[in-house]
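Would you mind keeping the following structure in view while I ask a few things?
Note that this complex is displayed minus one protein chain, with the remaining chains in position.
For subunit A:
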Amino acid sequence: MLQGLHSLQPINASAAAAGAAPPASPSASSSMRPPKRCDRSGAGASGTAFSASSPSAAEGDDDERRSRKRPNQQADPGESSVAAGARELEVGAATAAGVGEGEAGGLRLLGLLLRCAEAVAMDRLGEARELLPEITELSSPYGSPPERVAAYFAEALHFRIVSSHIGAYPPISAAPTAALPLYRTLALIQNQRIAQAFHAFNSVSPLVKFAHFTANQAISQALEGEESVHVIDLDIMQGLQWPGLFHILASRHGHRIRSIRITGVGSSLDLLEATGRRLSDFAAGLGLAFEFHPLEGKIGHIADLAVFRPQRKEGQVHGRVGREEVTVVNWTQHCLYDVTGSDLGAVQLLRALRPRLVAVVEQDLSHAGGFLERFVEALHYYSAMFDALGEGTAAGAAGEGERHLVERQLLGAEIRNILAVGGPKRTGEAGVGRWGEQLRAAGFHMVSLAGGPAAQQAGLLLGMLPCKGYTLVEEGGCLRLGWKDLSLLTASAWQPSAAPLSSPGEGR
(Lines give C-alpha, C1' and ligand atoms only; values in the text may rest on other atoms or scores of the structure.)
Protein backbone atom coordinates (compact mmCIF):
# COMPACT_ATOMS: atom_id res chain seq x y z
CA MET A 1 0.00 0.00 0.00
CA LEU A 2 1.33 3.44 0.79
CA GLN A 3 4.52 2.43 2.48
CA GLY A 4 5.83 5.92 2.84
CA LEU A 5 3.03 6.91 5.14
CA HIS A 6 2.50 3.53 6.70
CA SER A 7 6.00 3.29 7.95
CA LEU A 8 5.84 6.74 9.45
CA GLN A 9 6.29 6.52 13.16
CA PRO A 10 3.69 8.39 15.12
CA ILE A 11 5.21 11.42 16.73
CA ASN A 12 5.88 10.95 20.40
CA ALA A 13 3.05 12.48 22.35
CA SER A 14 5.36 14.25 24.72
CA ALA A 15 7.64 15.75 22.10
CA ALA A 16 6.97 19.05 20.48
CA ALA A 17 8.54 20.21 17.24
CA ALA A 18 12.08 19.20 16.60
CA GLY A 19 14.42 21.55 18.29
CA ALA A 20 12.02 22.93 20.83
CA ALA A 21 12.09 21.92 24.45
CA PRO A 22 9.48 19.23 24.91
CA PRO A 23 6.88 19.72 27.58
CA ALA A 24 7.14 17.44 30.58
CA SER A 25 6.29 13.88 29.72
CA PRO A 26 3.56 12.50 31.91
CA SER A 27 5.12 9.09 32.00
CA ALA A 28 8.24 10.31 33.77
CA SER A 29 6.84 11.07 37.20
CA SER A 30 10.05 12.68 38.29
CA SER A 31 9.33 15.64 36.09
CA MET A 32 5.82 16.14 37.45
CA ARG A 33 5.02 19.15 39.53
CA PRO A 34 4.89 18.61 43.29
CA PRO A 35 1.71 16.84 44.29
CA LYS A 36 -1.21 18.98 45.26
CA ARG A 37 -3.44 18.01 48.08
CA CYS A 38 -6.89 17.10 46.98
CA ASP A 39 -9.43 19.61 48.20
CA ARG A 40 -12.36 17.32 48.51
CA SER A 41 -12.29 13.73 49.57
CA GLY A 42 -12.87 11.20 46.89
CA ALA A 43 -15.02 12.80 44.32
CA GLY A 44 -13.82 14.47 41.19
CA ALA A 45 -14.81 17.88 39.97
CA SER A 46 -17.87 19.10 41.75
CA GLY A 47 -21.10 19.75 39.97
CA THR A 48 -19.55 19.14 36.63
CA ALA A 49 -20.94 17.27 33.72
CA PHE A 50 -19.67 13.88 34.72
CA SER A 51 -20.59 13.77 38.38
CA ALA A 52 -23.96 14.10 40.00
CA SER A 53 -22.57 15.04 43.38
CA SER A 54 -23.45 18.39 44.78
CA PRO A 55 -20.55 20.70 45.50
CA SER A 56 -19.08 20.70 48.96
CA ALA A 57 -17.28 23.66 50.37
CA ALA A 58 -13.65 23.85 49.44
CA GLU A 59 -11.28 22.85 52.18
CA GLY A 60 -7.91 24.43 52.60
CA ASP A 61 -5.73 24.55 49.57
CA ASP A 62 -2.01 24.31 49.87
CA ASP A 63 -1.57 26.30 46.73
CA GLU A 64 -2.36 29.88 47.60
CA ARG A 65 -2.74 30.87 44.03
CA ARG A 66 -5.26 28.32 42.91
CA SER A 67 -8.57 27.11 44.19
CA ARG A 68 -8.86 24.69 41.33
CA LYS A 69 -9.42 21.06 42.26
CA ARG A 70 -6.64 18.64 41.48
CA PRO A 71 -6.98 14.90 41.59
CA ASN A 72 -5.17 13.29 44.49
CA GLN A 73 -1.81 11.90 43.64
CA GLN A 74 -1.03 8.32 44.45
CA ALA A 75 2.25 7.33 45.97
CA ASP A 76 2.70 4.48 43.53
CA PRO A 77 5.93 5.30 41.74
CA GLY A 78 5.34 2.82 38.99
CA GLU A 79 2.39 4.67 37.58
CA SER A 80 2.33 8.18 36.30
CA SER A 81 0.83 10.42 38.94
CA VAL A 82 -1.52 12.02 36.52
CA ALA A 83 -2.79 8.69 35.30
CA ALA A 84 -3.31 7.62 38.87
CA GLY A 85 -5.09 10.84 39.55
CA ALA A 86 -7.24 10.28 36.55
CA ARG A 87 -8.19 6.85 37.78
CA GLU A 88 -9.07 8.27 41.11
CA LEU A 89 -11.26 10.77 39.36
CA GLU A 90 -13.14 7.87 37.86
CA VAL A 91 -13.50 6.09 41.19
CA GLY A 92 -14.42 9.28 42.95
CA ALA A 93 -17.07 10.08 40.44
CA ALA A 94 -18.38 6.54 40.72
CA THR A 95 -18.82 6.82 44.47
CA ALA A 96 -20.24 10.28 44.30
CA ALA A 97 -22.65 9.76 41.46
CA GLY A 98 -26.05 8.33 42.06
CA VAL A 99 -27.71 5.53 40.19
CA GLY A 100 -29.50 6.14 36.96
CA GLU A 101 -28.90 5.75 33.28
CA GLY A 102 -27.84 9.34 32.77
CA GLU A 103 -25.07 9.06 35.29
CA ALA A 104 -24.10 5.57 34.23
CA GLY A 105 -23.79 6.77 30.65
CA GLY A 106 -21.75 9.75 31.80
CA LEU A 107 -19.48 7.48 33.78
CA ARG A 108 -18.91 5.17 30.89
CA LEU A 109 -18.00 8.11 28.69
CA LEU A 110 -15.66 9.45 31.31
CA GLY A 111 -13.94 6.09 31.67
CA LEU A 112 -13.52 5.69 27.94
CA LEU A 113 -12.19 9.21 27.53
CA LEU A 114 -9.58 8.70 30.21
CA ARG A 115 -8.48 5.37 28.80
CA CYS A 116 -8.21 6.88 25.35
CA ALA A 117 -6.22 9.83 26.65
CA GLU A 118 -3.87 7.54 28.51
CA ALA A 119 -3.32 5.55 25.35
CA VAL A 120 -2.47 8.71 23.44
CA ALA A 121 -0.14 9.83 26.20
CA MET A 122 1.65 6.48 26.02
CA ASP A 123 1.88 6.61 22.25
CA ARG A 124 -0.39 3.59 21.94
CA LEU A 125 -2.21 5.25 19.10
CA GLY A 126 -3.68 2.04 17.75
CA GLU A 127 -5.34 1.40 21.06
CA ALA A 128 -6.60 4.97 21.19
CA ARG A 129 -8.11 4.57 17.73
CA GLU A 130 -9.93 1.45 18.92
CA LEU A 131 -11.55 3.36 21.77
CA LEU A 132 -12.59 6.45 19.89
CA PRO A 133 -15.51 5.04 17.84
CA GLU A 134 -17.37 4.05 20.97
CA ILE A 135 -16.81 7.43 22.58
CA THR A 136 -18.02 9.11 19.42
CA GLU A 137 -21.05 6.87 19.18
CA LEU A 138 -22.10 7.61 22.76
CA SER A 139 -21.56 11.34 22.42
CA SER A 140 -23.36 14.11 20.62
CA PRO A 141 -23.00 17.89 20.47
CA TYR A 142 -26.78 18.12 20.80
CA GLY A 143 -27.21 15.92 23.85
CA SER A 144 -26.73 16.23 27.60
CA PRO A 145 -23.72 18.13 28.97
CA PRO A 146 -21.61 14.97 29.39
CA GLU A 147 -22.49 13.90 25.86
CA ARG A 148 -21.55 17.31 24.51
CA VAL A 149 -18.26 17.52 26.36
CA ALA A 150 -17.41 14.01 25.20
CA ALA A 151 -18.23 14.89 21.61
CA TYR A 152 -15.70 17.70 21.49
CA PHE A 153 -13.07 15.81 23.41
CA ALA A 154 -13.48 12.85 21.07
CA GLU A 155 -13.14 15.16 18.11
CA ALA A 156 -10.02 16.66 19.61
CA LEU A 157 -8.58 13.22 20.31
CA HIS A 158 -9.16 12.21 16.72
CA PHE A 159 -7.50 15.40 15.56
CA ARG A 160 -4.59 14.63 17.85
CA ILE A 161 -4.23 11.06 16.63
CA VAL A 162 -4.22 12.06 12.99
CA SER A 163 -1.70 14.82 13.54
CA SER A 164 0.48 12.46 15.56
CA HIS A 165 0.68 10.26 12.51
CA ILE A 166 1.22 12.86 9.85
CA GLY A 167 3.16 15.44 11.77
CA ALA A 168 1.88 18.23 13.95
CA TYR A 169 3.28 21.03 11.89
CA PRO A 170 2.74 21.83 8.26
CA PRO A 171 5.07 19.52 6.44
CA ILE A 172 7.77 21.17 4.46
CA SER A 173 7.31 19.77 1.02
CA ALA A 174 9.42 20.57 -1.94
CA ALA A 175 6.42 21.29 -4.10
CA PRO A 176 3.74 23.15 -2.16
CA THR A 177 0.33 22.24 -3.36
CA ALA A 178 -2.10 24.51 -5.08
CA ALA A 179 -4.32 24.06 -2.09
CA LEU A 180 -2.25 26.32 0.14
CA PRO A 181 -3.87 29.67 -0.81
CA LEU A 182 -7.26 28.04 -0.33
CA TYR A 183 -6.18 26.88 3.08
CA ARG A 184 -5.11 30.36 4.08
CA THR A 185 -8.44 31.80 3.01
CA LEU A 186 -10.22 29.19 5.05
CA ALA A 187 -8.08 29.88 8.11
CA LEU A 188 -9.07 33.52 7.83
CA ILE A 189 -12.73 32.62 7.58
CA GLN A 190 -12.31 30.50 10.65
CA ASN A 191 -10.99 33.49 12.60
CA GLN A 192 -13.97 35.54 11.52
CA ARG A 193 -16.28 32.80 12.70
CA ILE A 194 -14.55 32.77 16.05
CA ALA A 195 -15.15 36.50 16.37
CA GLN A 196 -18.82 35.98 15.65
CA ALA A 197 -19.08 33.17 18.15
CA PHE A 198 -17.42 35.37 20.73
CA HIS A 199 -20.37 37.72 20.54
CA ALA A 200 -22.70 34.84 21.21
CA PHE A 201 -20.47 33.78 24.09
CA ASN A 202 -20.81 37.23 25.55
CA SER A 203 -24.56 36.88 25.64
CA VAL A 204 -24.79 33.37 27.06
CA SER A 205 -22.07 33.60 29.71
CA PRO A 206 -20.84 36.24 32.20
CA LEU A 207 -17.22 35.28 31.74
CA VAL A 208 -16.49 37.93 29.15
CA LYS A 209 -18.17 40.68 31.15
CA PHE A 210 -16.36 39.63 34.30
CA ALA A 211 -13.04 39.84 32.50
CA HIS A 212 -13.76 43.20 30.96
CA PHE A 213 -15.42 44.92 33.89
CA THR A 214 -12.81 43.76 36.38
CA ALA A 215 -9.92 44.80 34.19
CA ASN A 216 -11.55 48.15 33.41
CA GLN A 217 -12.02 48.82 37.10
CA ALA A 218 -8.39 48.03 37.87
CA ILE A 219 -7.26 50.15 34.97
CA SER A 220 -9.38 53.14 35.90
CA GLN A 221 -8.04 52.99 39.46
CA ALA A 222 -4.51 53.06 38.15
CA LEU A 223 -5.40 56.09 36.04
CA GLU A 224 -6.56 58.20 38.98
CA GLY A 225 -5.48 61.76 38.39
CA GLU A 226 -4.24 61.14 34.90
CA GLU A 227 -5.40 62.94 31.80
CA SER A 228 -3.83 61.04 28.97
CA VAL A 229 -3.84 57.28 28.64
CA HIS A 230 -2.44 54.75 26.24
CA VAL A 231 -4.02 51.31 26.39
CA ILE A 232 -2.26 48.39 24.77
CA ASP A 233 -4.65 45.49 24.25
CA LEU A 234 -2.59 42.40 23.48
CA ASP A 235 -5.50 40.69 21.72
CA ILE A 236 -8.15 43.24 20.99
CA MET A 237 -10.55 41.14 18.86
CA GLN A 238 -13.68 43.27 18.55
CA GLY A 239 -12.68 45.72 21.24
CA LEU A 240 -15.74 44.84 23.28
CA GLN A 241 -14.06 45.85 26.48
CA TRP A 242 -13.30 49.47 25.74
CA PRO A 243 -16.57 51.38 25.45
CA GLY A 244 -17.07 50.54 29.12
CA LEU A 245 -13.73 52.05 30.03
CA PHE A 246 -14.49 55.11 27.93
CA HIS A 247 -17.61 55.61 29.96
CA ILE A 248 -15.88 55.20 33.29
CA LEU A 249 -13.16 57.65 32.36
CA ALA A 250 -15.50 60.16 30.76
CA SER A 251 -17.85 60.31 33.71
CA ARG A 252 -15.48 60.34 36.64
CA HIS A 253 -15.10 63.38 38.86
CA GLY A 254 -11.83 65.15 39.32
CA HIS A 255 -9.29 65.01 36.59
CA ARG A 256 -11.17 64.48 33.42
CA ILE A 257 -9.50 62.28 30.88
CA ARG A 258 -8.43 64.34 27.90
CA SER A 259 -7.28 61.72 25.47
CA ILE A 260 -7.31 58.01 25.02
CA ARG A 261 -5.06 56.14 22.69
CA ILE A 262 -5.51 52.40 22.08
CA THR A 263 -3.00 50.14 20.41
CA GLY A 264 -4.85 47.02 19.39
CA VAL A 265 -2.89 43.90 18.55
CA GLY A 266 -4.44 41.25 16.32
CA SER A 267 -3.88 38.93 13.40
CA SER A 268 -5.81 40.69 10.66
CA LEU A 269 -5.37 44.31 9.73
CA ASP A 270 -8.86 44.42 8.25
CA LEU A 271 -10.49 43.25 11.46
CA LEU A 272 -8.32 45.62 13.49
CA GLU A 273 -9.26 48.62 11.41
CA ALA A 274 -12.93 47.74 11.70
CA THR A 275 -12.51 47.56 15.45
CA GLY A 276 -10.77 50.91 15.39
CA ARG A 277 -13.61 52.54 13.53
CA ARG A 278 -16.16 51.16 15.96
CA LEU A 279 -14.23 52.41 18.97
CA SER A 280 -13.79 55.83 17.38
CA ASP A 281 -17.56 56.12 17.08
CA PHE A 282 -18.04 55.28 20.73
CA ALA A 283 -15.38 57.71 21.84
CA ALA A 284 -16.82 60.46 19.69
CA GLY A 285 -20.21 59.85 21.28
CA LEU A 286 -18.67 60.58 24.67
CA GLY A 287 -16.69 63.57 23.50
CA LEU A 288 -13.35 61.90 24.07
CA ALA A 289 -10.27 62.59 22.01
CA PHE A 290 -9.42 59.16 20.69
CA GLU A 291 -6.76 57.56 18.56
CA PHE A 292 -6.50 53.97 17.45
CA HIS A 293 -3.38 52.26 16.30
CA PRO A 294 -3.69 48.77 14.81
CA LEU A 295 -0.75 46.45 15.29
CA GLU A 296 -0.90 43.37 13.12
CA GLY A 297 1.10 40.50 14.49
CA LYS A 298 1.93 38.88 17.79
CA ILE A 299 3.04 40.76 20.83
CA GLY A 300 5.87 38.39 21.64
CA HIS A 301 7.54 39.07 18.34
CA ILE A 302 7.72 42.81 18.81
CA ALA A 303 11.18 43.96 19.73
CA ASP A 304 11.03 47.66 18.97
CA LEU A 305 9.13 49.79 21.45
CA ALA A 306 8.86 52.53 18.89
CA VAL A 307 5.71 50.94 17.49
CA PHE A 308 3.91 51.99 20.65
CA ARG A 309 4.72 55.63 20.36
CA PRO A 310 2.05 57.96 19.05
CA GLN A 311 2.35 58.27 15.32
CA ARG A 312 1.92 61.92 14.76
CA LYS A 313 4.18 63.45 17.34
CA GLU A 314 7.51 63.13 15.64
CA GLY A 315 10.59 64.19 17.47
CA GLN A 316 9.09 63.43 20.85
CA VAL A 317 10.24 60.44 22.80
CA HIS A 318 7.03 59.78 24.68
CA GLY A 319 3.88 61.25 23.20
CA ARG A 320 3.20 64.23 25.29
CA VAL A 321 -0.35 65.33 24.89
CA GLY A 322 -0.59 67.92 27.57
CA ARG A 323 0.65 65.92 30.54
CA GLU A 324 2.58 62.73 30.12
CA GLU A 325 0.70 59.80 28.71
CA VAL A 326 0.26 56.79 30.97
CA THR A 327 0.46 53.34 29.48
CA VAL A 328 -1.58 50.37 30.65
CA VAL A 329 -1.58 46.90 29.20
CA ASN A 330 -4.60 44.63 29.02
CA TRP A 331 -4.71 40.95 28.34
CA THR A 332 -7.58 38.46 28.42
CA GLN A 333 -6.23 35.02 27.82
CA HIS A 334 -7.82 32.13 25.94
CA CYS A 335 -6.91 29.00 24.01
CA LEU A 336 -8.43 29.90 20.68
CA TYR A 337 -5.17 30.71 19.03
CA ASP A 338 -1.68 31.71 19.92
CA VAL A 339 -1.71 35.34 21.00
CA THR A 340 1.82 36.03 22.10
CA GLY A 341 3.83 34.14 19.53
CA SER A 342 6.49 33.91 22.18
CA ASP A 343 5.47 34.01 25.83
CA LEU A 344 8.96 34.95 26.92
CA GLY A 345 9.11 37.65 24.30
CA ALA A 346 5.86 39.07 25.57
CA VAL A 347 7.11 39.18 29.14
CA GLN A 348 10.32 40.84 28.08
CA LEU A 349 8.35 43.44 26.19
CA LEU A 350 6.21 44.16 29.21
CA ARG A 351 9.32 44.60 31.31
CA ALA A 352 10.78 47.02 28.85
CA LEU A 353 7.54 48.99 28.53
CA ARG A 354 7.17 49.51 32.26
CA PRO A 355 3.45 50.23 31.96
CA ARG A 356 1.60 51.77 34.86
CA LEU A 357 -0.49 48.64 35.09
CA VAL A 358 -0.85 45.24 33.49
CA ALA A 359 -4.38 43.87 33.79
CA VAL A 360 -4.52 40.14 33.22
CA VAL A 361 -7.47 37.78 33.10
CA GLU A 362 -6.39 34.21 32.63
CA GLN A 363 -8.12 30.86 32.36
CA ASP A 364 -7.56 28.59 35.31
CA LEU A 365 -6.18 26.01 33.01
CA SER A 366 -2.55 25.26 32.48
CA HIS A 367 -1.48 25.47 28.88
CA ALA A 368 1.84 23.91 29.66
CA GLY A 369 2.53 20.40 30.86
CA GLY A 370 2.23 17.00 29.24
CA PHE A 371 -0.67 15.71 27.26
CA LEU A 372 -2.44 13.67 29.92
CA GLU A 373 -2.16 16.42 32.47
CA ARG A 374 -3.65 18.95 30.06
CA PHE A 375 -6.35 16.45 29.16
CA VAL A 376 -7.52 15.80 32.70
CA GLU A 377 -7.45 19.47 33.62
CA ALA A 378 -9.31 20.42 30.50
CA LEU A 379 -11.92 17.74 31.15
CA HIS A 380 -12.59 19.23 34.60
CA TYR A 381 -12.60 22.74 33.25
CA TYR A 382 -14.80 22.27 30.24
CA SER A 383 -17.22 19.98 32.06
CA ALA A 384 -17.84 22.93 34.34
CA MET A 385 -18.08 25.31 31.40
CA PHE A 386 -20.58 23.13 29.58
CA ASP A 387 -22.60 22.68 32.74
CA ALA A 388 -22.65 26.42 33.27
CA LEU A 389 -23.68 27.10 29.69
CA GLY A 390 -26.32 24.43 29.90
CA GLU A 391 -27.96 26.01 32.92
CA GLY A 392 -27.66 29.49 31.56
CA THR A 393 -29.26 28.76 28.22
CA ALA A 394 -32.51 30.45 27.43
CA ALA A 395 -35.18 27.90 26.57
CA GLY A 396 -36.08 27.39 22.95
CA ALA A 397 -34.33 26.87 19.67
CA ALA A 398 -32.67 30.30 19.49
CA GLY A 399 -31.03 29.95 22.90
CA GLU A 400 -29.89 26.44 22.16
CA GLY A 401 -28.63 27.45 18.75
CA GLU A 402 -26.54 30.18 20.32
CA ARG A 403 -25.17 27.87 22.96
CA HIS A 404 -24.32 25.29 20.32
CA LEU A 405 -22.50 27.92 18.29
CA VAL A 406 -20.44 28.92 21.31
CA GLU A 407 -19.65 25.33 22.21
CA ARG A 408 -18.69 24.39 18.72
CA GLN A 409 -16.78 27.45 17.56
CA LEU A 410 -15.13 28.51 20.79
CA LEU A 411 -15.00 25.78 23.40
CA GLY A 412 -14.56 22.99 20.88
CA ALA A 413 -11.76 24.95 19.22
CA GLU A 414 -10.07 25.51 22.57
CA ILE A 415 -10.33 21.86 23.52
CA ARG A 416 -8.81 20.87 20.22
CA ASN A 417 -5.91 23.25 20.72
CA ILE A 418 -5.29 22.11 24.26
CA LEU A 419 -5.08 18.47 23.22
CA ALA A 420 -2.93 19.19 20.20
CA VAL A 421 0.74 18.33 20.14
CA GLY A 422 2.46 21.08 22.08
CA GLY A 423 -0.74 22.44 23.58
CA PRO A 424 -2.57 25.61 22.59
CA LYS A 425 0.49 27.51 21.58
CA ARG A 426 1.15 24.93 18.86
CA THR A 427 4.56 26.46 18.33
CA GLY A 428 6.51 24.04 20.40
CA GLU A 429 7.78 26.74 22.69
CA ALA A 430 7.46 25.78 26.32
CA GLY A 431 4.51 27.91 27.29
CA VAL A 432 3.99 29.90 30.42
CA GLY A 433 2.08 28.11 33.17
CA ARG A 434 0.62 31.00 35.05
CA TRP A 435 1.03 34.56 33.87
CA GLY A 436 0.86 35.93 37.36
CA GLU A 437 3.92 33.94 38.40
CA GLN A 438 5.67 34.91 35.23
CA LEU A 439 5.10 38.60 35.80
CA ARG A 440 6.19 38.34 39.39
CA ALA A 441 9.36 36.63 38.29
CA ALA A 442 9.97 39.43 35.82
CA GLY A 443 9.82 42.02 38.55
CA PHE A 444 6.19 43.02 38.71
CA HIS A 445 4.23 43.02 41.92
CA MET A 446 0.55 42.37 42.28
CA VAL A 447 -1.92 45.14 42.95
CA SER A 448 -4.61 43.60 45.06
CA LEU A 449 -8.12 43.68 43.67
CA ALA A 450 -9.63 42.32 46.85
CA GLY A 451 -12.22 44.36 48.67
CA GLY A 452 -12.05 47.19 46.15
CA PRO A 453 -14.34 48.48 43.41
CA ALA A 454 -13.36 45.67 41.05
CA ALA A 455 -14.47 43.06 43.56
CA GLN A 456 -17.67 44.89 44.33
CA GLN A 457 -18.52 45.26 40.70
CA ALA A 458 -17.88 41.60 40.01
CA GLY A 459 -20.16 40.73 42.89
CA LEU A 460 -22.90 42.93 41.48
CA LEU A 461 -22.47 41.39 38.08
CA LEU A 462 -23.00 37.90 39.45
CA GLY A 463 -25.95 39.07 41.44
CA MET A 464 -27.63 40.24 38.26
CA LEU A 465 -27.43 36.84 36.65
CA PRO A 466 -30.52 34.65 36.58
CA CYS A 467 -28.36 31.56 36.79
CA LYS A 468 -27.01 31.03 40.28
CA GLY A 469 -24.14 28.62 40.01
CA TYR A 470 -21.30 31.10 39.53
CA THR A 471 -18.98 31.76 42.43
CA LEU A 472 -16.68 34.67 43.14
CA VAL A 473 -13.65 34.28 45.34
CA GLU A 474 -11.09 36.83 46.45
CA GLU A 475 -7.82 35.08 46.92
CA GLY A 476 -4.35 36.42 47.34
CA GLY A 477 -5.28 39.72 45.73
CA CYS A 478 -6.87 38.08 42.70
CA LEU A 479 -10.51 37.73 41.81
CA ARG A 480 -11.60 34.31 40.70
CA LEU A 481 -14.81 33.58 38.86
CA GLY A 482 -15.84 29.98 39.03
CA TRP A 483 -18.69 27.62 38.42
CA LYS A 484 -19.67 25.79 41.59
CA ASP A 485 -16.24 26.19 43.11
CA LEU A 486 -14.28 25.21 40.05
CA SER A 487 -12.36 28.32 39.19
CA LEU A 488 -12.67 29.37 35.58
CA LEU A 489 -11.07 32.78 35.33
CA THR A 490 -8.64 34.67 37.48
CA ALA A 491 -8.30 38.42 37.21
CA SER A 492 -5.21 40.11 38.54
CA ALA A 493 -3.37 43.41 38.18
CA TRP A 494 0.35 44.05 38.17
CA GLN A 495 2.70 46.97 38.50
CA PRO A 496 6.40 47.11 37.83
CA SER A 497 8.42 47.22 41.02
CA ALA A 498 10.26 50.37 41.89
CA ALA A 499 13.53 48.47 41.86
CA PRO A 500 15.13 47.70 38.52
CA LEU A 501 13.43 44.72 36.96
CA SER A 502 15.27 41.41 36.99
CA SER A 503 16.93 40.32 33.78
CA PRO A 504 15.47 37.49 31.77
CA GLY A 505 16.01 34.02 33.07
CA GLU A 506 16.19 34.97 36.70
CA GLY A 507 13.56 34.07 39.18
CA ARG A 508 11.98 31.55 36.83
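Keep in mind that, in the parts below, contacts are C-beta pairs under 8 Å (C-beta built on N, C-alpha and C of every residue); 3 or more make two chains touch, one makes a residue touch a chain; residues count from 1.
By our rule, contacts and distances are computed from a predicted model.
The chain not displayed here is annotated in its UniProt record as "SHORT-ROOT protein", chosen from "Nicotinamide phosphoribosyltransferase", "Mitochondrial ribosomal protein S30", "SHORT-ROOT protein" or "Adaptor related protein complex 3 subunit sigma 2".
Checked against the hidden chain, the listed residues A:Leu110, A:Ala195, A:Val231 or A:Leu372 yield one contact partner: A:Ala195. The residue touching the chain not shown here, chosen from A:Gly111, A:Pro145 or A:Gly239, is A:Gly239. Residues 1-2, 4-6, 126, 129-130, 133-134, 136-138, 140-143, 151-152, 155, 158-159, 162-163, 165-167, 170-171, 173-180, 182-183, 185-190, 192-193, 195-196, 199, 202-203, 209, 212-213, 216, 238-240, 242-244, 246-248, 251, 271, 274, 278, 282, 397, 400-401, 404, 408, 412, 453, 456-457, 460-461, 464 are the ones on subunit A that touch the missing chain.
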